[in-house]
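Provided herewith is a single structure, encoded as structure tokens, for subsequent inquiry.
With one protein chain withheld, the remaining protein chains of the complex are depicted in position.
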């Protein structure tokens, strides 16, 4: 594939060897998200403890972008304070909506910067966001259920 | 107005001095026709006797084309055998649908040939046909009512 | 994607510069220069609009939305940027803009969507409910509501016309009441030229909780429109009257309403999941764009918006205002002419309808055509207005950004020639 390919090595690595994949106990909330336009799906569990995202696990099927992005997401949010993890997810969302115009911040997004190129392909942005949206949904539910603010 | 005007002198003459205008007795059938797109209307009476169109009278309002054409029509059909008059009306219809492509037959259509130019204006063809359609309708009804063929 | 060279009018309104962008304006008709005064019916399109559409079709065309290949991604970009441009043109957000084929479809979309709402939905109508329109509506903002009332058992009411060509608001509070579900009215009338008092009507509708739809077919082309300022729930326009191509209309609606309304046309792209046994629908605007959308027409319409903004809508409005004043003034000086609609330039657009004593509008229009002057004659899809003013039809002259004072003079002289000819 060409140099300007959206398939950066980082993406391919995460796709071939996804991190944190496989559903695990214990968890607070489990969600199931589907991308109706292509049938990609993810089942995702979140555990929140002491204001931290203490675990994320998932299973699913889909294209390389949705699988790799979910793997990168789990690396980025596990162990972070909920607040900070939500900010990271905002940063990723912003990058994805930038139509290739944004220079991503490696300090915040780490491996996530490999998805900058994907933002030029509107049809693939939803793939890259599938796992993130599932995580955000689950986390919001977990925080709400624990009856508290985000701390 | 220019030489290629649709307003031939013949048309203007009939418009200014319409023949056979004014409703008359006796008659067999009276019809009322309206052109919904421009509001032109005609009330028309027909009397059939011995297989002949023995009288046509009418009243109405509308543009020069519809008024003149009704006047020309009445000249052409009064006194003719119903069959022949119907053939004349077919010839006029054919001329009107010719989009300016037909050379009209003066022996058949007499003053009606002045309307050849109107056939180039689809929006005006309906005007030119208003009186003819009313006459045809009334005549068909009269013939049917008299329980006979067209003779 | 496409570089469009827009007219540079920094130095003032240069109507000749504008005219040079419209190929047809240099045509001859019956051996005379074309004087095109039928803009309320449809406008011509500048080469910038045609070039933008062609460049798109020749270099970036593909179906949109569903593809990952380069052309389909470029086409999607162009189509969605067009949506953003049109939204900005109306002071709105892109996801509040639905592309249709014309304004008639927009109004039917709203009427059918309401008709598809289940009992209990805020959009549902039934016996006892009312839809209110006005006596000056274009058939496209009249027949869809008649049909909706027929289907649902709701009652159609209308605000009547006064003798001055304006709405008679005497009974407004009775006509728009607690039973009123929708108040739909025209911003600027295509036959009378009347500009309606949007604020007063919207205020009354809000008081009783009725939805408002404003038919902007004759306002969007001619003045700056900000849907938030207008305060309506739906605003609709049609591309071909504002320098865009035929085959494209725009429905703007409040996002919360569009997302809550039932779908209208079913098919590809408007769905979320489809099973043989039932389907769920995408959020707006996709929900209302079933099938392959009017892709290149939307791109062209966006170019038309750019063109109008480059010339400047305020300047266009001022230019037309001057031409309308000149025409109304000229008609007033002629004998045997009756203006149907407001006789001054206050609260009015550029469409001017009139009747010539004793000469049928068909003959007026045709005779003017023989002088190269294009005006429209007929009921202008507003038959009840003609009936109200006791005429079968009118002659209507309507100017736009490319018309000149000399053309208005030509029309006024043409009217005299026509009168002389038909009164011989």
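Quick notes
When the chains are written out, they are named A, B and C in that same order, and each has its own residue count from 1.
Basically, contacts are C-beta pairs under 8 Å (C-beta built on N, C-alpha and C of every residue); 3 or more make two chains touch, one makes a residue touch a chain.
Please read all numbers here as calculations on a predicted model, not as lab measurements.
For the chain that is not shown, the touched chains among those present are A, B, C, taking the whole complex. Only one of C:18, C:374, C:392 or C:418 touches the absent chain when the whole complex is considered: C:374. Of the candidate positions C:19, C:151 or C:179, contact with the unshown chain belongs to C:151. Screening A:18, A:62 or A:131 for touch with the missing chain picks out A:62.
Only one residue in the set C:102, C:196 or C:212 touches the chain that does not appear here, and it is C:102.
On the side of subunit A, touch with the chain left out of the figure occurs at residues 1-2, 4-7, 37-40, 61-65, 121, 124, 127. Remark: the residues of subunit B touching the chain excluded from display are 34, 36-37, 99, 120-124.
Within the complete assembly, residues 23-24, 27, 29-30, 34, 36, 38, 41-42, 44-45, 50, 54, 57-59, 61-63, 66-72, 100-105, 107-108, 111-112, 116, 135, 138-140, 142-144, 146-147, 151, 156, 158, 238, 240, 245-249, 263, 265-271, 273-276, 278-279, 290-297, 362, 365-366, 368-369, 373-378, 380-381, 383-384, 387 of subunit C touch the chain that is not shown.
Assume only the chains that are shown with their structure count from here on.
By number of C-beta pairs in contact, chains B-C lead all other pairings.
Computed from the mean C-alpha positions, the centre of subunit B lies at a distance of 39 Å from the centre of subunit C.
Between the CA-based centres of subunit A and subunit C the separation comes to 46 Å, rounded to the whole angstrom.
The residues of subunit B never reach two or more other chains; the list is empty.
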